[in-house]
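Removed: one protein chain of the complex. Kept in place: all other protein chains.
Coming up: subunit A.
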C-alpha cells in the first residue's frame, strides 16, 4: 500500500522512465552547445590551442561519463518497453 497522496508506484516508475529518456535525448543537444562554445572565445587572446583543448577534452569526458551513467537504466527501459509490447500482442 502506498501512503495516501503518494502517486501509485507504477505511475511513478513510468514517469521516471519518461524523464530518463528525456535526459537521453537532451544529452546530445547539451553536448552540441558545449562543443560549439569555443566559437565565442577562440578568436580572442585567451583562445590558445592548449587551453581550448583542455576545455574540449574536459567536456568530452564529462559527456562520456553521463552517457555511461545513463546507458544501463536506458537498456532496462528499452527491454521493459519491448516486454510490454510483446505482452500486448
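General observations
In this text, contacts are C-beta pairs under 8 Å (C-beta built on N, C-alpha and C of every residue); 3 or more make two chains touch, one makes a residue touch a chain; residues count from 1.
We take it that contacts and distances are computed from a predicted model.
Within the choices "Acetaldehyde dehydrogenase", "Peptide/nickel transport system permease protein", "NADH-quinone oxidoreductase subunit I" or "histidine kinase", the name that UniProt assigns to the complex's undisplayed chain is "histidine kinase".
As for the chain not pictured, it touches subunit A at residues 21, 24-25, 27-29, 31-32, 35-36, 38-39, 42-43, 47-50, 52-53, 56-57, 60-61, 63-68, 70-72, 74-75, 78-79, 81, 85, 89.
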